[in-house]
Every structure is written in structure tokens, then in C-alpha cells.
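Removed: one protein chain of the complex. Kept in place: all other protein chains.
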Amino acid sequence: MALANDIPLSSLAPNTAGSYRPARAQAQAGIILSVPATLLLVALVIGPAILVFFLSFTNASLGLAGIQFIGVANYTRMLTDPGFAQSLRNTALYVAVVVPTAIGWGLLVAVLIARSRFAVLYRTAYFLPVAASLVALATAWEAILHPSLGFANTLLQLLGASPVRFLSDPATAIYALAAIGVWQLVGFNMILFLAGLSTIPEELYEAATIDGADRGLKRFLLVTWPMLAPVTVFVTVMTIIRAFSVFETVAVLTQGGPMKSTSVVLYTFYEEGFRFFRVGYASAISVSFFVFVTFLSLVQMRVSERRARWKANGGQ
Amino acid sequence: MILGQSSSSRIVSHAVLVTGAIIMAFPFLWMILASLTPQSEIFDGSLLPTPTLHGAIDNYGTALSAIPLLRFMANGFVVCLAILVLQIAIAIPCGYALAKLSFPGRPILLVGVLLGLLVPVQIPTIPIYIALAKSGLLDSYAALVLPWIISVFAIFLFRQFFVTFPDEVLDAARLDGFSELSIAWRIMLPAAWPAVVSFSIFSIVAHWNDLYWPMVVITNPDMMTASLGIAYFRQAGEGAGNVGALMAGGVLVTAPLVSFFLLMQKHFIRGLVLGRH
């Protein structure tokens, strides 16, 4: 790389045309600089994604020779498989709990922190889970939520309540995982909201004060919430995608149990693809996953576009 | 700002923040306490584990001797660093070319990058796993690093940063004798520094803590990363059920990243703010 620095562009483009063409020199440089990324993009992202699409219509299986085209059989199986339906339900439940809680809490914390004197202290505390190794901290959570002797149940008993078997009760396991998910996402969302808040000009708040919305909810509704709209859309999509891709806590703490109550889509995909090596079926699952994420992204684009138009029309 | 808040609402807001902060920090506190407490006393019915020197020595001793924890961490470090360096080395020139050079194929590449942004990272893993298996690369650093060296997110982020960079400075550089590649490295990279820092934190945190991909491609304990190592420790003989030692391992694995992250949090936020313009 260092040596390539010294090849003058003029020597790369001999003066056959009799004229130095800045546009041509730039075009050459552009191609040279983007070739590695282009090749890798094709080899590692787009190519495999297309391959997965084709594999989803086959009965490909790792270790077994021969691939047969089986049409949409994987998809029909997916739709009729009670196990997959169960993992879809679990995922939906997880997403439904995690997304609003993690966003609402993150926003609340960001707004309160932005006005607090101890901002740095609070921010640091809420930030901790973002960087933490989830595998290690999930283990700590597991101990805290221990069915009989954990901190949570000791506390409940001190308060006179009966113990809850958080992670080992099929009725509560998915909620326990969701709580851990919220715990991990709040800090990240808070950071994004804080970044968004810092771009709101102070003059707007001053104008709001003069207009009578001088504190609390009024001023939040008049200035903060509309100005945060683009960030909110971004945070929502990010949170939905991350909640949908929950994997670590399931893999470490429950392996989908008890009684399949925490088997989620990505974990099912992992088991089908890399434990049972049913490549065709796993591919169909991941194609559905892709369609879902693309749908969400399109919705995000539409929403932010509408917001942008609304803004351009003087809505601030 | 202070004028707008009554003292009662300030108390409520502090109460909300403090409660949340305690919940956020509590697992860390518990992990640290448990890592210092003898295994037999962790679940003795008391509210919090009570640390003893003997428990600390025992737990950390077990964590470091029962599994090659330092080796796991070294693996994780090498993998994260290799991924980050390659991601930046590939994304910076491409981001520069997409932002500032017009060349045939640029619109298509841009569409490719945007499409790539939509593809969840788990999607391409099956074909990549098959390719790695066929070329005998499973259980290697290459298997851990290779799939991640192209980051469409980085390319997109850097391009957004470069678009607003003044063209006159680039012209000046061309007259001063910079080649296009040295413009990318010596001018654009420093200009995008806040974005590079933000991206680096994203990348390091994601790959240090990643469990999914190491679980897929690594079975040999010698090649395990920190996250996979802890997960393995949970199941492997001595770790199973030894919560104290497990928590000691957790502290060791978590500490470097959390301290790095806390150190960099200001830059991280700055990069995010700048990135939105």
C-alpha cells in the first residue's frame, strides 16, 4: 500500500491522448480505491445473500451429498411447523415487551439527564450494559434471578411475596429474558437520544418559553418530541432489529427452554443451520428474516421522508 | 434551564434516574461481589454476597487456571483488532471514492452498499460457513475475522462524512503532489476521525461480545474468544455451577472493554452527533 503511493498518476495514464485528463485520472483512482470493497461486498454480503435465497428452495443439508430443488416446501413447512410458530410467537412477545420499554425508558432517561447536574455520572451508569460482555452479565442475571436463592427472590421473600422461578418457569422465562434485553438496550438508546437532543438549538426552547411552554410536558411536546422525530424513527428500527435478533441470552441461559418457551427465531435458525445442518430450511428462515428487516427499513425511510417533507414545509 | 424546573420536579427526576442507574449497575456490582465471595457462601440466603480475601483468591485462581482465560482474551483482542484494522483499511478508500471521485460504476456500488445495509449480518453466514468448512479454515483466526472485514456501515458512515469535505482542499492536495490513495489516508482519514472513533467503538464492542459467530466456527478451545470462552466455562467441568469463578471470569472479560468504553464515551457521542449532519 505504501509503495503504491509513489506511482504518479501520470505514469499510470501514459500520454497516449496527448492530454492529461483530470476526470480520467480520477475515474481510474476511483476504481482502484473501490475495488477491494466491491469485491468483498460481492463475496461476503451480496453473493452469499443471493445464494441463501436459492438454497431456501432446496433440501440442501450439510454433510449429505446432492441438492434437490423442492420449490416452496421449506416455506410451507415453516408455516405449518408448530415449533417454528412457537418461536415466532416467542419472538413477537419478546419484541413487544422490549421495544416500547427500551425506547421509552431510553428517551425518558436522555431527557432527564440532559437537564441534570450529574449528567456524567448518570450517563456512565446507564452506559455500562452497552459495553458489557452479555455472556458474562447474563450469568450474573441468572444468579440474581436464581429460582430460590437469588437476590431477586430473597428480596421478594423479605417483602413477603412468594418466590418466582423466573428463568425456569415456562410462563415467565421469556419475560425474564426480555427484562435483560431492556436492561442492555436502554443505555444505547439513551446515547442516540442524547446525540439527537444536543442538536436541538437552544433558541427553540427560548422561543417556547416566550410562547408560554416554559416547562415540563408542554415544552417536551412542543419542541423536544417533534425535533427528535428522525432520531426516534432510527432508534425504533434499530431496537426492533436488535430485539428480533436476540440470541446471546437464549443461547447462554435457556437454550430455548423451558419447554420451548424461549426458543426465538434466530436461535431456531442457528439450531436448524448449524446444529442439525438443515441448510435449506435454515435459509428459508433467514430469507423471511431479511424480508421482515427490509420491510421495516422501508417503513423507516417512508416515515423519515414524510417527516422531512413536513419539515421542509415550515413545520420546523 | 434551571429556572424552568421546580424543586419538586427535580427531586422526582433524580429519583427516577437514580432508580434506573441502580438497576443498570446492579448486575455489575453483584458480579464483582460474587467474584470475591467463596462459592459456598454466594447463595447462603443473605441479600448480597459477602466478599472475603480467600474467596477472591479462590475464584480468580480457578478462572485463570481451569480455563485458558488469558488465551481467550488474547484471541478476542487479536480478532477484534484485525477486524477493525481491515474494516477501516477497506472502508476509508471506498468511502472517499464514493464521496469525491466520479468513476464508472459508482452509482451501482452505492446501491450495493445501501442494499448491504439492509442485509442482517446473520443472513450470509450459512454460505460463508460452508465455504470456510470446505477450505478447512474452521477453528482459525481467519474464520473469525474474514466474514467481517467488509463493513457496509463503515463505508456508508465515512462517505457521509467525506461528502461535505471541501473540494478545494483536495485540489490543493493534488497540486501538492498527493496521489489519490495518499489523499484517502493522509487527508480524509484524519478528517473523519470522530466517525472513525465512533465506528471503532461499535466494531470492537460488537465483536468482543459476539457469541453467535464464534459458536458457529470455533470448536477448538485454543481458538475461543472471550465471550465464547465464558460460555464454554459455564458448561465445562469446573466452571459448571461454580458461580464465583464464573463471575471472576466475567469481571476479567468485561473490565477491559467497559473501561475503554467509559474512557471513550465522550468521543463516541461526538461522532454520533457529527454523523447526523
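Residue numbering begins at 1 within each chain, and the chains themselves are lettered A and B in the order written.
Definition applied: a contact is a pair of C-beta atoms (placed from the backbone, for glycine too) under 8 Å apart; a residue touches a chain by one contact, two chains touch by 3 or more.
Operating definition for what follows: contacts and distances are computed from a predicted model.
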From "Multiple sugar transport system ATP-binding protein", "Phosphoribosylformylglycinamidine synthase subunit PurL", "Fructose dehydrogenase cytochrome subunit" or "Spore germination protein", the hidden chain's UniProt protein name: "Multiple sugar transport system ATP-binding protein"
Residue touching the undisplayed chain, where the options are B:64, B:78, B:191 or B:206: B:191
Sole contact to the chain not displayed, among B:110, B:130, B:173 or B:206: B:173
Positions on chain A where the hidden chain makes contact: 2-3, 5-6, 8-10, 15, 18-23, 25
Hidden partner interface residues of chain B, rising order: 166, 168-169, 171-178, 182, 187, 190-191, 193
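Simple rule for what comes next: only the chains that are shown with their structure count from here on.
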Interfacial residue positions of chain B with respect to chain A in the complex: 1, 4-6, 9, 13-14, 16-17, 20-21, 23-28, 30-31, 34, 42-48, 89-91, 93-94, 96-98, 101-106, 109, 112-113, 115-120, 122-130, 133, 146-147, 149-150, 152, 155, 179-182, 184, 205, 208-209, 211-212, 215-216, 226-228, 230-231, 234, 243, 246-247, 249-251, 253-254, 257-258, 260-262, 265, 268-269, 272-273, 276-277
Chain B-touching residues of chain A, taken from the complex the two chains share: 1, 4-9, 23, 25-34, 36-38, 40-42, 44-49, 51-52, 55, 62, 105, 108-109, 112-113, 115-116, 118, 121-137, 139-141, 143-144, 146, 149-151, 154-155, 158, 183, 186-187, 191-192, 194-196, 198-199, 209, 214-216, 219, 231, 241, 245, 247-248, 251-252, 266, 269-270, 273-274, 279, 282-283, 286-287, 289-290, 293-294, 297
